[in-house]
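Just dropping this structure here.
Shown here: the complex without one of its protein chains, the others still in place.
What follows is subunit A.
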Amino acid sequence: MILSLTLLLLCQLAGEILARTFALPVPGPVVGMALLLGVLILRDRRPSGLPTPMTDGTLERTGKGLLAHLSLLFVPAGAGVIGRLDVLAAHGLALALSLVVSTVFALVATVLTFSSVAKRTGR
């Protein structure tokens, strides 16, 4: 598990360095996600000689353990929002309506585009 966490952190660190060095428009952890994907592909090409936690499912279990409680990780930032609801004071209702309208349209447009194109391309 320690090895798996170290690998996740290494990917994040490398991602942050790349994102900042090249001023990429995506955050470091997203670059880190792409890097870990690369590591997983390489691992399965040549699995011999790697430390066992990388090949016996420990890495997968550690990662999925984090993802199983993804909601928890938003609580500290979310609690900050409660104290700053005052920034909405001036246009609260207009902003709330815009969020609802836009979120509904975005969900519907995305899901319908995805499923209709998937059907059309026979997937």
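The working rule: contacts are C-beta pairs under 8 Å (C-beta built on N, C-alpha and C of every residue); 3 or more make two chains touch, one makes a residue touch a chain; residues count from 1.
Convention: contacts and distances are computed from a predicted model.
Student: Between "Membrane protein", "Putative mRNA 3-end processing factor", "Cation:proton antiporter" or "Glutamate ABC transporter substrate-binding protein", which matches the UniProt record of the unshown chain?
Tutor: The correct option from "Membrane protein", "Putative mRNA 3-end processing factor", "Cation:proton antiporter" or "Glutamate ABC transporter substrate-binding protein" is "Membrane protein", the UniProt name of the unshown chain.
Student: Can you say which of A:Met1, A:Ile17, A:Leu50 or A:Ala118 touches the chain missing from this structure?
Tutor: A:Ala118
Student: Touching the missing chain, which residues of subunit A?
Tutor: That gives, for subunit A, the contact residues 5, 8-9, 11-12, 15, 25-30, 32-37, 40-41, 59-60, 62-64, 66-85, 87-88, 90-91, 93-115, 117-118, 121, 123.
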